[in-house]
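For this view, one protein chain was removed and the others were kept in their places.
Our next item is chain A:
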Amino acid sequence: MKLVKALLPIALAAFTATAGLAETMKMSVTTSFANSGLAEVLLPEIEKDTGITVELLVVGTGQALELGANGDVDTVLVHSRAAEEKWLAEGNGTHRREIMYNDFIVVGPAADPAGAHSAATAADAFAAIATAQAPFVSRGDDSGTHKAELKLWKAAGVEPTGDWYKAVGQGMGAALNTAAGLDAYIFSDRATWLSFENKAGLELLFEGDPALFNQYAYLPVSPTKYPHVKAAAAEQLEAWLTSDKAKELINGYQIAGQQLFNFNATSE
């Protein structure tokens, strides 16, 4: 106890040290944005150019929008158009600005027992996996990736249920770890897959269908609903994210020689 008491002032000092005075704002983002490593490239540049320290809350799209709806972040960067538009319609944000896109891919065991590799479309690949009853790991967490996956099952005319379909309810990385352990198929965004370091026996099996397009959008939280949000900083950040400099950095970001994201913001 004596020692605990002796250490307490040090502990308290550490708190005050973390509360700096520079302008900071909070942005909830999807795991794919942060896990891909792009955030580590962009954030220092944003700080250098605008003086804003952007604090990231890395969660799934569902939770990211929820944090915005509760006024706990200043802005949101996610990828699920239908959910974003519903969120805007509920008066949670000011507007939606498209920033960049990447694409989804189908990953699976190198042996490819379902023959997803030779499918003509993404929906066909999904149908082949369902027909083969090959193990498939789903995010199952209401994230943007999960929603995109469910849309494809619908397009394939399959109700994904049964022992082969495993909804893990976790982030992209954790789900990929599970798929690697089970040698299962999984639907992933390209960025997380390329930077993922535990690929084990998994390989990229299907890509390139326009249905796999994955648009990221920037949505500032409404200052009308929550007067405390840092609307000016959110505006500044938006201007930076749609600038030529952001374009250069986003398009130039590569892992293993592959471009991960495509900048597609249009000037207003």
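Just a few scattered comments:
The definition used in the following text is that a contact is a pair of C-beta atoms (placed from the backbone, for glycine too) under 8 Å apart; a residue touches a chain by one contact, two chains touch by 3 or more; residues count from 1.
To be clear about the criterion, contacts and distances are computed from a predicted model.
Comparing "EfeO-type cupredoxin-like domain-containing protein", "assimilatory sulfite reductase (ferredoxin)", "Phosphoribosylformylglycinamidine synthase subunit PurS" or "ABC transporter permease" against the UniProt entry of the hidden chain yields the protein name "ABC transporter permease". Only one of A:E45, A:D72 or A:D183 touches the absent chain when the whole complex is considered: A:D72. Across the entire complex, the residue among A:T50, A:T121 or A:N177 in touch with the chain not shown is A:N177. Residue in contact with the omitted chain (choice from A:L57, A:L88 or A:L249): A:L57. Chain A meets the missing chain through residues 1-5, 7-8, 10-12, 14-15, 18-19, 26, 31, 35, 55-58, 69-72, 171-174, 176-177, 180, 195-199, 226, 228.
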